[in-house]
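One chain of protein is taken out of this complex; the other chains stay put.
Moving on to subunit A:
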Amino acid sequence: MGRFIIRRLVGMVIVLFAVSVIVFAIFNVIPNGAPENRMAGKQSTPQQIEAIRREWGFDKPITTQYVKMMEKLATGDLVSYQQQRNVFDEIKQGLPHTLSLAIGAAILWMAAGVALGVYSATRAGGKTDFAINVLALIGISVPVFWLGALVNYYLGYKLGWFPNGGYVEVAEGGLWQWAYHLFMPWTVLALLFIGVYSRVLRGTILETQNEDFVRTARAKGLSEKQVMRRHVLRTSMIPIITLWGLDFGIVIGGGAILTEAVFDLQGVGQYYAESVSQLDVPPVMAITILGAVFIVVLNTIVDILYAALDPRIRLS
């Protein structure tokens, strides 16, 4: 266990290095004007520009620029090109928004995915099963930006059932306003995953139902409900739970960008999207690395959880 975690941490360092190099390289290939001019502003003296060039290493080769960037990132005084705000302050401000969106949506898609998957599997081949499958496929196929815009327009603007985007702090508007504003984003973000999870769980349940140990459970005299809950569902949940961990990492690590942008949640994802469109490399670097950390950490947690849920798996 200890060795496993150490090996994962070493792996993470390698992953983060690779990710940072690739992102940095990409943004150096894209024509990016001269960042120092942007940073110095319209009324600037050549001395100011020269100072910025020296500080960021823009007069040096790309490797030096990378090292300078990473130094700033490591010490925490990385600022954006555009408005020269501290990147970490911006992330800190946006992170609660992103986490609120991600955690709420993750709970929603897990609960709904499991409920629909079980319901669908116990009625496999029937009309409701077919209907759920069709809905799941629609949920998987519909793009977030389209669906988001649609519900925003109809439920938010036309009918006025829900606020038209925006994020409200709990401290500011209370728990209810917070959840009320997040309801549409949660649903839209969760829809894709509900579709995937219900399909996967349905398939696993149907497969597990044919296992010999399920027949044993029936032979023991358990009721169909007990067989389903204690034997079929328990084993079928293992792949779903691991999937959950992975997807949660992906959503926090950048997968919720579209939802945040559509509903104007001012989270990390939206900050990321704005930074990319302005070719503002420092925030992009910081957020990409943060996302990679989330994904690697959650992957590790998933592997540990997997071994805990299925005793046949050993961590090695």
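Everything below uses one rule, namely that a contact is a pair of C-beta atoms (placed from the backbone, for glycine too) under 8 Å apart; a residue touches a chain by one contact, two chains touch by 3 or more; residues count from 1.
Heads up, the rule we're going with is that contacts and distances are computed from a predicted model.
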item	value
Among "Ferredoxin", "ABC transporter ATP-binding protein", "Sarcosine oxidase subunit alpha" or "Aralkylamine dehydrogenase light chain", UniProt-listed name of the chain not shown	"ABC transporter ATP-binding protein"
Option touching the unshown chain, where A:T122, A:Q177 or A:Q226 are the choices	A:Q226
Interface with the undisplayed chain - residues on subunit A	211-213, 215-223, 226, 230-231, 234-235, 238, 309-312
